[in-house]
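Down below is the structure, laid out as structure tokens.
The complex appears here without one of its protein chains, the remainder shown in place.
Moving on, here comes chain A:
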């Protein structure tokens, strides 16, 4: 079944579909729910349902801009209905992203995730497995550290609502760790018969903490054996297979109670002799089974000959050692969970249980433990699925139950690295690992500051990661240049040219609006955006025409090779060079440059009049600067401008312009006269 279709409905607080017709727009990370002006027609539903958008919906909706437009359209396009204000609800999926303490989890696990992606696939067999188990343990230790922080926060806050929220998170984190640990044993480490039981015992000891306070209370009392909970604690130790601790406690009882000394010695001996699987290869399973059989028979004998008959506590312990289900079930309160019962049962009846046999014992243990009194909860179903080696079921159930994508995304990725998930493709094309990573990273991107983490997750989604990143990165608000530079770096490193251009354009536009022409230009230079560089150059030139002087000389004088980005920019640089030459009184060079700007068509036609006006003072110099040939060229430029200009009308109407043209003609004619005389004189002499 497709994963997402089982997401339970959620109520959007405040949205009331019984009063108003609602419309929706799906974004990659959030849903917009909008009240329209239409009254509710037809059948009314009692609540507003929202689901996480499935990828197909996501692809249909496109980016948020489109979604927002769709919304305004629907509101503006209505003339009927109740005339009152409409509200837009932004429904975010991943609420947990906003919990401050969990940011530690997201950031620290990001490092582990990246390490795993980098890790050596070539490592074979045992060392690869050890590496993966270590990664799994690192993830769990981050969960535990986060749990501790959350617990600390819950303890130290005075706000009861906040305290409730923290406590909820502690229990969610603790459930996550419980599930992860079991998955680590069964899937990542894939413990074999023998060691499997030891791992499961560790698992139970680590996670069944309800009895810890009782144990502490008894052990710290002055005379433990007199304590009313003494036997409960002994039972807890026995049920968890903590034999040494149980024997230690029992020895206290024995010294305090010499009458039962003999009985005690026998029980102690049985407990001491109990064969347990070893982690090393020192014994084979058959050896263990033989020893265990022998020990079992010995226990049986003592029970049958009534050795413990006079002492119900010791007798019940002996029954537990024999794996008597009723005797173990009697201690239900001390085990608190069916999976503790399962592990205790395995310890005393099937110590060499094989992984694939687990499912039978698990199912019957749950049935026996719950005894039809209560129905299994989601956590029970998840653990059951794990015992049944239904990995996909585990992930699916977790996706439904847990309030964040962090857990499933990281666990699935790890299992995928263990090469356990390859056969499973989802109906929409990408595999489960990628699907969950995309969901998680999308959640990160919807967060004000965690978006940077999301980038690396998208990078490791070969199928759709790139597209997701492209869509999300455009939605990051570029509040400062510094932030824009960081976003830009992400895009540049991934050759996302379109996004690079768009970011630079946004920043250049911003700078332009703020009249920061220099900044605007450096942004368009970075994007190699010729059109925009032209636009900015025109602003510079316009400013110059209006004010008669250049702004931002520090920039224009130092354009360097970037001058070649656009023709207009080249002109700007060259025109400024003309002014510098003129300022330095290098008139012949200045004149030559000025003429070239027109004859080589570097200057835009609209600027020719300004250039010709700039020629005026050169024509009026005491020294003759323009040669005859140059003067003819200038004249041609002027005539081209006045005659060929389609805006001829403008010149005729404008008195100032007409005067300017007349002045120029006069100056040119005078210059020509002077130069003919001068050149004639020079040649003649």
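Everything below uses one rule, namely that a residue touches a chain if its C-beta (ideal position, glycine included) is under 8 Å from a C-beta of that chain, and two chains touch if they have at least 3 such contacts; residues count from 1.
As a convention for this text, contacts and distances are computed from a predicted model.
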item	value
Chain not present in the shown complex, as UniProt names it (candidates "NUP43 protein", "VPS33B late endosome and lysosome associated", "Sodium/potassium-transporting ATPase subunit alpha" or "Ubiquinone biosynthesis O-methyltransferase, mitochondrial")	"NUP43 protein"
Residue, one of A:158, A:448, A:585 or A:622, that touches the chain absent here	A:448
Touching the absent chain when the full complex is considered, from A:268, A:481, A:538 or A:657	A:481
Selected residue (touches chain absent from view) among A:36, A:283 or A:551	A:551
Chain A residues that touch the omitted chain in the full complex	100-101, 103-104, 107-108, 110-111, 114-115, 118, 448-449, 452-453, 456, 479-483, 485-486, 489, 493, 514-519, 521-522, 525, 551-555, 558, 560-562
